[in-house]
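Every protein chain of the complex appears in place save one, which is left out.
Order of writing sets the chain letters: A, B, C, D and E. Residues in each chain are counted from 1.
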Amino acid sequence: MVINPNSSDCVTEAIDREVEPFRRYGDFTIDVCGTPGAPPGVSYQTDADVIGPMVQATMAREKASAYIIACFSDPGLLGAREKFDDAIVIGCGENAIFQAMTDGDQFGIISLSIFSTRRQRRKVRMMGVAGRYVGSRGIDSNAVEATSPELLDRMVRAGRELVDLGADIVVTGCASMSHFREPLEDRLSIPVIDPVGSAVSAAIGRCILKRRHGRASAS
Amino acid sequence: MVINPNSSDCVTEAIDREVEPFRRYGDFTIDVCGTPGAPPGVSYQTDADVIGPMVQATMAREKASAYIIACFSDPGLLGAREKFDDAIVIGCGENAIFQAMTDGDQFGIISLSIFSTRRQRRKVRMMGVAGRYVGSRGIDSNAVEATSPELLDRMVRAGRELVDLGADIVVTGCASMSHFREPLEDRLSIPVIDPVGSAVSAAIGRCILKRRHGRASAS
Amino acid sequence: MVINPNSSDCVTEAIDREVEPFRRYGDFTIDVCGTPGAPPGVSYQTDADVIGPMVQATMAREKASAYIIACFSDPGLLGAREKFDDAIVIGCGENAIFQAMTDGDQFGIISLSIFSTRRQRRKVRMMGVAGRYVGSRGIDSNAVEATSPELLDRMVRAGRELVDLGADIVVTGCASMSHFREPLEDRLSIPVIDPVGSAVSAAIGRCILKRRHGRASAS
Amino acid sequence: MVINPNSSDCVTEAIDREVEPFRRYGDFTIDVCGTPGAPPGVSYQTDADVIGPMVQATMAREKASAYIIACFSDPGLLGAREKFDDAIVIGCGENAIFQAMTDGDQFGIISLSIFSTRRQRRKVRMMGVAGRYVGSRGIDSNAVEATSPELLDRMVRAGRELVDLGADIVVTGCASMSHFREPLEDRLSIPVIDPVGSAVSAAIGRCILKRRHGRASAS
Amino acid sequence: MVINPNSSDCVTEAIDREVEPFRRYGDFTIDVCGTPGAPPGVSYQTDADVIGPMVQATMAREKASAYIIACFSDPGLLGAREKFDDAIVIGCGENAIFQAMTDGDQFGIISLSIFSTRRQRRKVRMMGVAGRYVGSRGIDSNAVEATSPELLDRMVRAGRELVDLGADIVVTGCASMSHFREPLEDRLSIPVIDPVGSAVSAAIGRCILKRRHGRASAS
Partner (left out) sequence: MVINPNSSDCVTEAIDREVEPFRRYGDFTIDVCGTPGAPPGVSYQTDADVIGPMVQATMAREKASAYIIACFSDPGLLGAREKFDDAIVIGCGENAIFQAMTDGDQFGIISLSIFSTRRQRRKVRMMGVAGRYVGSRGIDSNAVEATSPELLDRMVRAGRELVDLGADIVVTGCASMSHFREPLEDRLSIPVIDPVGSAVSAAIGRCILKRRHGRASAS
């Protein structure tokens, strides 16, 4: 179960396209759903605030053994983990950051805007990993626009600024940017992590571990 | 404007009692309101999640030059600041922590439960002040119960554990505990900060500063 | 009681001008005094060292319920708090930093010189809040010169460098810079905190709280 | 390819037993090998030092798309990542710590000895995640002995000490302790992470991601 | 030149006894002097504040190529370094902490009192090394009393508490405790660092380096 926590169909579809190839591994069913009634994207902290309970309501309604909150802001993640403590709950943002810390030494985040940048800084501090974060650089955009192919140059510019700040790995800070991962990696010559692909593959790994244990590792 | 972000009238009344003496200073009007429809208290992260947007809705409805979110979890605080950027928005928890860092060297928090403890740890890390925090100790209670006089012994026990951990100042981690501040201070022999009183006095200071500047300092 | 810990009359007068409007709130008497015999300003660490005991002597001589040490270096602050533990003692620097952490996410400081910059870095580390500090940028000046109107352009340049480093709020790192707050805020388009105004309003808030408690919160 | 970096056959067999159930997912071949000539376990830092190049030699000899270094000390991990930069290289220790930071708020590690404890502290600091680590508690044992069933009581005692220090999740700090995970979880009533199972499932996730990308994410 | 920054002759004599054996190495002259007019010891922050300028005055009066400030609080150290930037200035406290971080992994400090403990915490944070500090434990004493042989049991008790907190090396937090180093080390079974001996030997090393360079390294 992959939850796009915003109401934009184009974002839900972009996520679904990214998830598609993962469906052929093993016998896991992966559903992607949007969040009708939610804002079209998380631009401001208030968007994340209003979306959090909606994500938790979707999880209460649609039973699954694992949920992915497919928004870099991870709206509702911590409450969901506390409430659904026998399910695997993966936050796109948190998971991408841990992958970046595995694959590189210092990471940077390409963010949509200065408001995203501040949310990301707070998340990084809350995660207790600020010592390996060089910062975020914005591209003055939003989740819907990020599904279009136009943004690559701006992302490359933001990525190069992050490299100048010491990043040896870059995370795209939005769930709609999967299609930019490969060209961005080519242009920047350092690894680029897409939060959606990273989250889906991590969730499959966690589901395998859970079956192995015969129960949730975190129960 | 002091917002009790839960729906418990007894908590709203306790806050109002604590606020009363502050009404005699200067010419500021201080209103206290509850949040009908909200959970009776913030026990879990999901409670804080659901309350955040309600607090922001109250702020949109009731105009004031300063708002106090009278819950230690500061639900909706960051979004509110972003959205109402010409108002003063004080979070009870954040403000009490900064006062503790002014008056003491290492602070600890008396929390309602292990769930509150985890939220407090995350807040402290997010605030970037973990280096001066010795931890939280719970009393297995909730916001409504905390208005009753029965809890003092448990609070003293939690406070002493915090002192053993190195705290030289203690914060009561709930907006309903104001009446315990003085006896707790007497029993622990170190300063105790009540988030409500601290927030109201800080808000008055900020209002005076705002008038002085003729506009919001943070606009 | 506001103590200008240097011997420069022009600085004392500048502080007095800034304090004047605050005198009309409530029934608090606010006196401003200088420190005859002290250096004309805190340029070097040795200046702060020599001034610390002078500030404490002034406090021992002039009884007040609250003292503001009106120098960003907070000379003598920690010793004063230990010694006069039933009084409110506000340090201009420390207090401005906490206000900046309330109103913004990452703060920077406009400093007088590279020597001030190093003192500020040490203070920020000692306060345990380095995770939210982007740094200080100097204007090659001193406390006396900062009372003149000439410095605005240099301060704007320093402020812009701080913004480039990620600051979303800026603190003026000297008690003589109050008159620059408003034009600087206009030029930088982010909030600017003046340590004197911030300290006086915070002290009034703390005095109100102390009256409420009928004794010092930190006793 | 799972590399047991010590020369103890009983440890290699224990790892193989833990890995077995994972072989039925997908079409990945998982081989487990020991390191003849290495010390029987990593008791001291010098053991880890001598084993690092051996692990890297094994990797140069045995081609695989992913390698797991099945020792909590992650000997040779960072050099291996630098050298084999088109392969996935998972360190048991590092990976378990990131899983603990996903599933819990504060983690502790059950270590073999005081020497392991110091290595773990250094690793945690080097990873930049010390803010969420409560510490390690030793059981005065070694990797070979840890394959026997006798140690459970000592592990429970160590785990309880970690809980008292604030841990809400515990990691077993040795690759031979997989069979203790479930009983330990039952006794401690908080989640327990086994580094081997966690690493294998994470490696499968990463292999799926790599196939999806058609090349190494970190190339 | 070793400066005892307090006025107690017995402390000056104790330092001189500790320094004596170092006089036989090389051709360096080592003088020990007290600070007439200073408080008998640094018990409170105000003592350190008043002593700082006195130490700097002594340095201005007595020319030497290296100065040791023989008090764990390092009164006047930072100002002295700024002012006498062609001399070597060693602070007993700072130097002992760096030696502890070289010889051990986590250090603790045996302090005279709760006031010393707070100064030490602030110093450790200001030095930016809090991540390796387990804390300080007091013995309710003062610098003069510490020259007597009575305190060993209390120091052992404090040292054991530091070991329980995770220290593998202990620093005696006062310049009058040199004679306790060896018996304390025997009782605690971990290394104990005496700030005076450590500072003198480090100063000799630094003088040799300075001669080698033909000028101050830090000029």
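Observations
By our rule, a residue touches a chain if its C-beta (ideal position, glycine included) is under 8 Å from a C-beta of that chain, and two chains touch if they have at least 3 such contacts.
Everything numeric in this text was worked out from a predicted model, so none of it was measured.
Although one chain is omitted from the display, it touches the following shown chains in the full assembly: A, C, D, E. Only one of the listed residues, E:Arg119, E:Arg137 or E:Arg206, touches the absent chain: E:Arg206. Of the candidate positions A:Gly26, A:Pro40, A:Gly166 or A:Pro183, contact with the hidden chain is made by A:Gly166. Interface note for the absent chain: among D:Asp9, D:Asp49 or D:Asp140, the touching residue is D:Asp49. Residue in contact with the omitted chain (choice from D:Cys10, D:Cys33 or D:Leu78): D:Leu78. Although one chain is not drawn, its touching partners on chain A can still be listed: residues 105-106, 131, 166, 168.
Interface with the hidden chain, as seen from chain D, comprises residues 44-46, 48-50, 52-53, 56, 76, 78-80, 82-83, 115, 122, 125-128, 130. Where chain E meets the missing chain, the touching residues are 21-22, 25-26, 90, 94-95, 98-99, 101-104, 127-132, 169, 181-182, 191, 193, 197-198, 200-206, 208-209, 211-213, 217-219.
The criterion applied here is as follows: only the chains that are shown with their structure count from here on.
Considering the contact criterion stated above, the chains in touch with chain B and with chain D alike are A, E. Between chain D and chain E the CA-based rotation angle works out to 120°, given as a multiple of 5.
Across the assembly, the mean Cα position most removed from that of chain C is the one of D. Chain centres here are C-alpha means, and the one lying farthest from chain A is E. The pairing of chain A with chain B is characterised as same-residue: of all residue numbers used at this interface, over half are used by both copies.
For the pair chain B and chain C, the distance between mean C-alpha positions equals 26 Å.
Within chain C, residues 127-128, 130-131 each touch two or more of the remaining chains. The touch graph of the protein chains shown belongs to none of the named shapes. Chain pairs recorded as touching, per the definition above, are A-B, A-C, A-D, B-C, B-D, B-E, C-E, D-E.
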